[in-house]
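Shown here: the complex without one of its protein chains, the others still in place.
Up next is chain A:
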Amino acid sequence: MSGSGGGADGGGGGPPRATGYDEWVEALAAGQGFYLACSNGHGSLPPRRVCPDCESRDLSEEPLPEAGEVVTFSELHVAAPAFADETPYVTAIADFGPVRLTGVVRGVDADAVDVGLAVGATATDPREGTDGGSRRRVVFDPR
């Protein structure tokens, strides 16, 4: 429950496993981002057994569109401990068509982020190698 926090010295070796999500975020990091499409064309993200829009259980992995568009964002000045070293940072929701993603915007001044900004999505681990667990997170790069 407190998996995102506790800091690097939390002793837990990273957040708890989240099968489905973990594979999804690893794929995003490898440039193989995907989403789940139901037989009626609704998009969703794993782990899923059923489409949250139409109850279809026929879900297939489809490539995530390469470019998204920021629909809203905020520059955060007060963060939870896991992000304490990074404030201020910008978190945004970006629309990729069949799905929207939430991520940290990097590589651009906060003042340059605006609704409509075109971004690509990947995933990084800011503490790569510091412990056994993955803390990969969704990040957006302006494109």
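Convention: a residue touches a chain if its C-beta (ideal position, glycine included) is under 8 Å from a C-beta of that chain, and two chains touch if they have at least 3 such contacts; residues count from 1.
The criterion applied here is as follows: contacts and distances are computed from a predicted model.
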Which one, "NADH dehydrogenase subunit B", "Amino acid ABC transporter permease", "Tryptophan synthase beta chain" or "Thiolase", is the UniProt name for the chain you do not see?
-> "Thiolase"
Residue ranges of chain A at the interface with the undisplayed chain | 1-5, 15, 18, 21, 44-45, 52, 71-84, 86, 89, 91-93, 99-104, 110, 115, 135, 137-138
